[in-house]
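Contents: one structure, followed by commentary.
The complex is shown incomplete by one protein chain, all other protein chains being positioned as in the whole.
Order of writing sets the labels: A and B. Residues in every chain begin at 1.
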Amino acid sequence: MSAGTPATVAAAGPRRLAWARRRRTVARFWRQYRQNRAGLFGLVVLALFVLTALLAPVITADNALSVTQPPGSPLDGPSGDFPLGTDRSGRSMIDLLIWGSRVSLTVGFWATFISIAFGTLFGILAGHFGGWGSMVLMRVTDWFLVMPSLVLGVVLAAVMGRSLTTIIVAIGVTSWPTTARLVRAQTLAVEARPYIERARALGGGHWHVMSRHVLPNVMPIVLAQTTLMVGQAILIESTFAFLGLGDPTTASWGATIQAARDVGAVSSRMWWYILPPGIAIVLVVLAFTLCGRAIEGVLNPKLRERQS
Amino acid sequence: MTTAILAAREVRVEFEARRGGGRARAVDGVNLDVAEGEIVALVGESGCGKTTLARTLLGLERPTAGQVLHRGTPLAYTSRALKAYRRAVQLVLQDPSGSLNPRHTVYDAVAEGLRVHGDVTDERDRVADALSRAGLRPPERFFLRFPHELSGGQRQRVVIAGALILDPQVIVADEPVASLDASVRGEILALLLRLRDELGLAALVVTHDLGLAWNIADRVAVMYLGRIVETGPVEKILTAPEHPYTQALLSVLPEAPGEPVVLRGEPPDPTRVPGGCRFHVRCQVLASGAADEAGVGERCRGEDLAILGGGEDSDVACHYALAQRD
Partner (left out) sequence: MSVLAISDLTVTYRTAGGDVPAVRGIDLSLGAGQKLGLAGESGCGKSTMALALLRLLPKTARMTGSIMFDGEDVLTMSWGRLRAVRWAGASIVFQGAMHSLNAVQRIGSQIAEPILLHSKVGEAAARRRVGELLEHVGLPARRADAYPHELSGGQRQRVMIAMALACDPSLIIADEPTTALDVMIQAQILKLIESLVAENGISLVMISHDLSVLADTCDRLAIMYAGRIVEEGPAAEVFRAARHPYGAALAAAFPTIGDPSSRRSPRGLAGDPPDPADLPAGCTFHPRCPVRLDYCDRIDPQLWPAGDGARAACVHVLPDQGLSLVQKEPA
């Protein structure tokens, strides 16, 4: 009991107490997270990517993505002006990578948001209420669970046109059932605990039980699932783009790899065209996975014991 | 006789048995009163329906038949009526570690009742007050602790504080000390006794521990297979029991005088309540032939007994004991 001596706590009102508690929770979380080196590495890599994506308009020239007025000549190898060479339109590979991070992260975050929001909502509802409503909900979930995201992507692209939104929806819609199943399982486990009975006996209704007891106990799993899912979504986006289902006007990493394949980058040994976007994808996904694993380790004491 | 704060009137609770075995009569007709400032111990083996009865009295389970009365008024099962009822009747569970959310601080756990009822005035002072009444002093030291930072006894005190904060009239405690160490047990029981003396708090303590009843209860009700088979003042029931089942329970206690009567087999299945006296298949008095000698053997095997009153008077549901009385 280091922080919050009795004297300062005694003077505090309920709200200040709540803040003190939150501060302490965050501090403890960070203290434990810090001990996971891989997690720290992931976090640093991630911060770099996010920073790059945010600063893309500042650190690249205005005509960086222009096909009509490219800054260099097509398919040049690495040189002083273009450290990673140029693509088939003569654009700098570095600039393409920088703008690509924007696309990847956008898709990753939005798709994950959809997936997590729906998954958590349906998972908690199905777990809390049970009965035939839950049965129906879980059958619907199963139906989505077996739907391949690629096929849905192809169909959606045909209906909605090829755009980032299509990809986000396709990924979000096909990945929420995994979260829902996970959250439902955890909800059922939490609902069996005696403190739920106590909350009911205190007079707490459905909303109280779900928001005050189930949600906080489900959040750790959701958080870990989120970080893992962002990486997955980025991977799927790249696949879409590589298969030509992506938005033709955006320079995502997947699209760049596809363009490289089109011009025969592999057979003509243009490594600078095909390797960097691939490495970027691997790095970002790895970073998210490492962070997710680290968070899981901190929030799930059982895992922590096994590691130590 | 004054109206009981909490009363069960011929309460029956039935469940669909899990493995297709018909219906389980968990509570099979029970009368039980808890008067103001009274501590009643409900004693029985696991599976006898005592926890189901407690949950029914709390309004967490709906009786299949019969009524739960609160100060003489039947309990309504609308969500608003239940919410109001739950300010008056509070629950303390067996396992204090499980009954506290591991992610809530002591302060949040105790304040939960106030927040549920939208009662936010003086929250901090009332939490502090409840904690110190439950014996956690100074209360401020415990505000920001998490359950895992407390000992088992302290956790149970937090649970009790959480129940006290709504100023209830009755506490229903389900095995409040069963998962606590021997040394802490007495402290928690003393707390319940003190709350009764200081606040007039009545309690229904559900337990399999007869020593607990001797320690704190005024009245004891012994439950067997969904029915109360003997009830009365603690001094009477625990020193001069009339029902063979109560006698057997007391005889197996470690320091009990005389030869222990160890009943064979498990408590029977509530999906197959035997006909006649529900205890007759395990009854040592019937097995010894004493019941037949007294001429009640046939009734033991074939005739069910009346449901006991559940009030202050001592009463027994046993053909043999009733015959001996006459």
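Note that in this section contacts are C-beta pairs under 8 Å (C-beta built on N, C-alpha and C of every residue); 3 or more make two chains touch, one makes a residue touch a chain.
Treat the numbers as computed from the prediction; the structure is a model and nothing was measured.
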| item | value |
| --- | --- |
| Contact set of the excluded chain (shown chains only) | B |
| Residue, one of B:L144, B:V159 or B:L210, that touches the chain absent here | B:L210 |
| Options B:V184, B:L199, B:V281 or B:A294, residue touching the unrepresented chain | B:V184 |
| Hidden-chain contact residue, picked from the options B:V110, B:A128, B:V229 or B:A248 | B:A248 |
| Footprint left on subunit B by the chain that the document does not show | 45-46, 151-154, 178, 181-190, 193, 208-211, 214-216, 234-235, 238-239, 248-250, 252-256, 260, 262-264, 266-267 |
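By our rule, only the chains that are shown with their structure count from here on.
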| item | value |
| --- | --- |
| Distance between chain centroids, defined by C-alpha means - subunit A, subunit B (Å) | 50 |
| Residue ranges of subunit B in contact with subunit A within the complex | 58, 60, 79, 82-83, 86-87, 90-91, 93-95, 98-105, 107-108, 111-113, 116-117, 123-124, 138, 140-141, 143-145, 159, 162, 166 |
| Subunit A - residues contacting subunit B, complex | 1, 4, 6, 9-10, 12-14, 17-18, 20-21, 24, 193-195, 197-205, 208, 212-213, 216-217 |
